[in-house]
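Structure incoming, see below.
One chain of protein is taken out of this complex; the other chains stay put.
As written, the chain order gives the labels A and B, with residue 1 at the start of each chain.
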Amino acid sequence: MELALSVILVLMILGALFAIHAKDLLSAVISCSMVGYGLVICFLLLKAPDLAIVQIVVETITLVIMVAVVLDSTRQEPFTKPDPQGYMNIATAIVLTVVLFFFLKAASGSLDYFGRGAMRMARHYIEGAAEKTGSANLVTGVIFDFRGYDTLGEATVLVTAVLGSLTILRIRGKKKEVI
Amino acid sequence: MKGMSIIVKETTRLLAGLIFLYGIYIIIHGHLTPGGGFAGGVVVAGSLILLILAYGSDYMHLTREETGTTITENLALLIALLIALGGMAFGIKVFFSNWLPRGTAGELVSAGVIPLYNIFIGMEVAASILTIFLALLIFKEELTK
Partner (left out) sequence: MIVYLLCFVLFLTGLYGVITRRNLVKIVISLSIMEFSIFLFLALIGYVDGGTVPIVDPADKGVVTYVDPLPQAMVLTAIVIGLATTAMLMAVIIRIYRKYKTMDIREIKNLRG
């Protein structure tokens, strides 16, 4: 189980590294989608079919939107040789990531071993859930019954994002009033 | 925007209705099988996006503004809020309580308010994604005119 997940994660990391350094923007977008589809396999291995369904369709829609934007504009990164300030940027970024990696490794010492979680809170949710909510799907019961406010907040964020993108893509200006 | 080649058009003609029906199945059976409102909503939106991409916007006679989808999205969210407010009148008198009878787990008509939530949140998610896609499409078309 850990072996299969590790192999897929290594492939995802390689895809992410290629997506960042690719010279052609279309290849970079397709590599980013490879990371997304690898995530679907990870979700299926972790026994989460709800997440797999959502992630595979969302990844396809994201790919369609990104390809539409990339094909409509320049397809290359027009700069290939970083100037001295670019080298300083890369060096600072590498130092920062190495330092952060050691901090995260130390912080992960307080997590339980992989697969042996204590489930301290979930025990109270699972115990009588099928009788208390009446639904056989525990994740849907948690989303809509025990934690309904979070779903309300998510719907609000969706409406706000749609409102924002409608405002950005507006062409017809306001009518000028002639006084 | 022009459509795609004839192979894509024939395949889409066979598949788009089935994908739409599959999305509605995922929404309605959200409390019995994996899925629910969000998963079914994006699948429904995906089937409509497939139809628009394969046949082109000229053939589909899309209107030049997105009023239909925005009205659907906001109306679905409003009805979901009204159902949640109904919890303050019936059952345990708190906001967001589960006030319809629960039944036995495993049947289609069970789990109180949850199937209604699934349907309306599914409609809202599908309309949101379709609105974003239509806004991008209309922007591209107005600019190439």
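Some observations on this one:
By definition in this document, contacts are C-beta pairs under 8 Å (C-beta built on N, C-alpha and C of every residue); 3 or more make two chains touch, one makes a residue touch a chain.
If you're wondering where the values come from, they're calculated on a predicted model, not measured in any experiment.
Of the candidate positions B:Y22, B:Y59 or B:F139, contact with the unshown chain belongs to B:F139. Not every partner is drawn; the one left out touches subunit B at residues 32-34, 36, 38, 42, 104-106, 125, 128-129, 132, 135-136, 139, 143.
Contact between subunit A and the absent chain runs through residues 1-2, 5-6, 9-10, 12-13, 16-17, 19-20, 25, 28-29, 32, 35-36, 39, 42-43, 46-51, 54-55, 58, 61-62, 65-66, 69-70, 72-74, 77-79, 86, 89-90, 92-94, 96-97, 100-101, 104-105, 108, 111, 113-117, 119, 121-122, 125-126, 129-130, 136-139, 142-143, 147, 150-151, 154, 157-158, 161-162, 164-165, 168-169.
Here is the rule we use: only the chains that are shown with their structure count from here on.
Per-chain CA centroids place subunit A at a distance of 22 Å from subunit B. Subunit A meets subunit B in the complex at residues 49-50, 53-54, 57-58, 60-61, 64-65, 68, 72, 130-131, 133-137, 139-141, 143-145, 148-149, 151-152, 155, 158-159, 161-162, 165-166, 169, 171. Contact residues on subunit B toward subunit A in their complex (touch as defined above): 26, 30-36, 38-39, 42-43, 45-46, 49, 53, 66, 70, 73-74, 77, 80-81, 84, 96, 98, 102-106, 110-114, 117-118, 121, 124-125, 128-129, 131-133, 135-136, 138-140, 142-143.
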